[in-house]
Structure formats: structure tokens, C-alpha cells
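Could you have a look at this structure, given as C-alpha cells, before my questions?
Here the complex is missing one protein chain, while the rest keep their positions.
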Amino acid sequence: MKAVYFAWVRERIGRTEEEISPPDSVTTVGDLIGWLTGRGEEYAYAFEKPAVIRAAIDKAHVKHDAPIAGAREIAFFPPMTGG
Amino acid sequence: MKAVYFAWVRERIGRTEEEISPPDSVTTVGDLIGWLTGRGEEYAYAFEKPAVIRAAIDKAHVKHDAPIAGAREIAFFPPMTGG
Amino acid sequence: MSARISIQAEDFDTGAEVVALTSGRKDVGACVTFTGLCRDEGETLAALELEHYPGMAEEEIARVVAQAQTRWPLLGVRVIHRYGKIAPGGNIVLVVTTSSHRRAAFESAEFLMDYLKTRAPFWKKEHRVDGLARDWVSAKDDDDRALERWEK
Partner (left out) sequence: MSARISIQAEDFDTGAEVVALTSGRKDVGACVTFTGLCRDEGETLAALELEHYPGMAEEEIARVVAQAQTRWPLLGVRVIHRYGKIAPGGNIVLVVTTSSHRRAAFESAEFLMDYLKTRAPFWKKEHRVDGLARDWVSAKDDDDRALERWEK
């Protein structure tokens, strides 16, 4: 699946998107945040306060307990500040 | 003092304005409506439901219990329907 | 705070009034406009005729604008109310408010419209397509109730 990052999540990780292949034990968005956090310092920095991170699966908002099965694109970003 | 009329009050009375000289016993807007009502059929028709008639003294809204002493211009009209 | 009020027979241009209140400034964060237009009421209405009380119309709207200014931190207010004969599709009234923040701009525009409807000395007469009845529009209880929310 593809992971995409925006705003300071993107800046901290240092990339806009990447292909990821989490293990089967990673079933929810929250699990995925935990798994990404273990991939290196830049991820640990981006996800240091997981509660503030928002996520979207295939371009629709989801909560951290949403299952990731079947997702093609998962996005992580800070709270929105448009408008 | 000058009395001015608008909308269907004006149409029923058949004039836009007139000079009036009510007796000293007429002290409030409500008194004046009563006095005008006695001036003829067209006035009785215009003021047949006094409760719906709105009034203004010198271009500011007033209630029926407002005193008319010192007024230069008293207006009578239906509830407003602008906007 | 700039506040301009016009009572006029001529049409107005909502976009031009937005430009007038926002261009060249860097402190306006929010601009709300309300444009009220003449509806044909399911093709039954040929035109509206608006009568007003000259002098009092300006003064009363100025009082309502002054009230809005005490309630919200406004940067600008523009009110235009037309009188005379207006065909369906035509503009009747415009309110524009500007502020740093959106809530003040929204609330003050709605407040101004609610008060204009019930306090500004204008009266609408309907000219109907069938040419028969020409009737004065009745005031709506809804409009009086709309004021209650501002009087808490």
C-alpha cells in the first residue's frame, strides 16, 4: 500500500510518499502508526504524539481504530487548518 | 404637527401627509390614533385595527403610549416588510 | 470602522462592494455578503414595488448598524436598500460586513438583515402576473421571532 504524508508530518519524515508493506499483525491505522514509529528517528519524531495525527484511507477521513485491510492509499497529517 | 402616512395606511386615508392640530386631551400616540379615527370613514378604515399600526415620532419608532408633546412629524404605517 | 448606508432606486453590484471593503487592506480576514433578490413566487409575481419613509430609512438603518458595531468587532459595514419597482431576479437589499474573524462577519450580517426586515421603514407591494390583485405583503411572524435570538 502507499503511505502519503502532509504538512509537518511530511517535513519530519522527509518524504511525501512511499510504498509500505506492514506485517499481518498490523491491522488498524493505530497499529500502522506504531509500526511506522519503529522505522527510524524521523518517523518517531513525526508520530511522537500519535493522538494528534489524523489519517485518511483512500481519501476519506478515518479514526485510528479503522482497519487498513484493502487500503490502497493511507495518508497521515496534522489537524487541518484550511478555510 | 405634521402627520405622514405610508403603505396601506396612506392608501386608505387617501393622502400622504397633512397638518393636524389635535386638542390638548390627546397626549399619546394611542390617543392620536383614536382622535384621527373619528375624523371620517377613511381614517376609521385605516385605523380599524389600531394594534397593528406602527408609529414614528420625528423618524424614530415609538410605542402607542409615547407622548406626542413636542413632536414635529408623526408617521403611521403598517408593520415593515423591507429587506 | 467604516459604515456606509445607501437608500436608492438604482441597482447595486455586490462584487464591487466587496472590493470596496477589502481591497488594499491586510487586516480583513472575513467578508460576508447578503444579497436579497426579488422572487417570482412560482411565476405569479410580475414585480415588487417598494415604498419607503425617506430620511427615517437612513436613520433607522444607521441605528441598527451602530448596534451591530457595539456587539461585534467590525472593520466595515455596507448596507444598500433599494426602493421603487423591482422585477423578479432583481436585487432588493445588500449587507456586507468585514471583520478579522469569520464568526463576527457572519453573525453581524445576519443580525443586520433580521433587524432591517423588521425595523427599516420599507413596505412591499406585489404586482401580480394576472394583473388583478395588487397586494401589500404581510409582515411575517417568523421575522419577529428571528429577533428573539439576538435579545438574549
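Letters A, B and C mark the chains in the order given here, with residues in each chain numbered from 1 onward.
The rule is simple: a contact is a pair of C-beta atoms (placed from the backbone, for glycine too) under 8 Å apart; a residue touches a chain by one contact, two chains touch by 3 or more.
Every value quoted in this text rests on a predicted model; they were computed, and no experiment measured them.
Peer 1: The chain left out touches which of the shown chains?
Peer 2: Within the full complex, the chain left out of view touches A, C.
Peer 1: Looking at A:Ile13, A:Ala56 or A:Ala71, which residue reaches the missing chain?
Peer 2: A:Ala56
Peer 1: Which residue, C:Ala3, C:Val18 or C:Val137, contacts the hidden chain when the whole complex is considered?
Peer 2: C:Val18
Peer 1: Could you list which residues of chain A touch the chain missing from the display?
Peer 2: Touching the missing chain: residues 4, 6-8, 56, 59-61, 75, 77-83.
Peer 1: I need the residue numbers on chain C that touch the omitted chain, in ascending order.
Peer 2: Missing-chain contacts on chain C: residues 13-16, 18-19, 22-40, 43, 88-89, 100, 102-103, 105-106, 109-110, 113, 146.
The definition used in the following text is that only the chains that are shown with their structure count from here on.
Peer 1: Give, as an integer number of Å, the spacing between the C-alpha centres of chain C and chain A.
Peer 2: From the centre of chain A to the centre of chain C is 48 Å.
Peer 1: Taking the mean of the C-alpha atoms as each chain's centre, how many Å separate chain B from chain C?
Peer 2: Going by mean C-alpha positions, chain B sits 26 Å from chain C.
Peer 1: Indicate the whole-number Å distance between the mean C-alpha point of chain A and the mean C-alpha point of chain B.
Peer 2: Chain centres of chain A and chain B, defined by C-alpha means, are spaced 72 Å apart.
Peer 1: Mind pulling the chain B residues that touch 2 or more other chains?
Peer 2: Expected reply: no residues.
Peer 1: Residues of chain C touching 2+ other chains?
Peer 2: In chain C, nothing touches at least two other chains.
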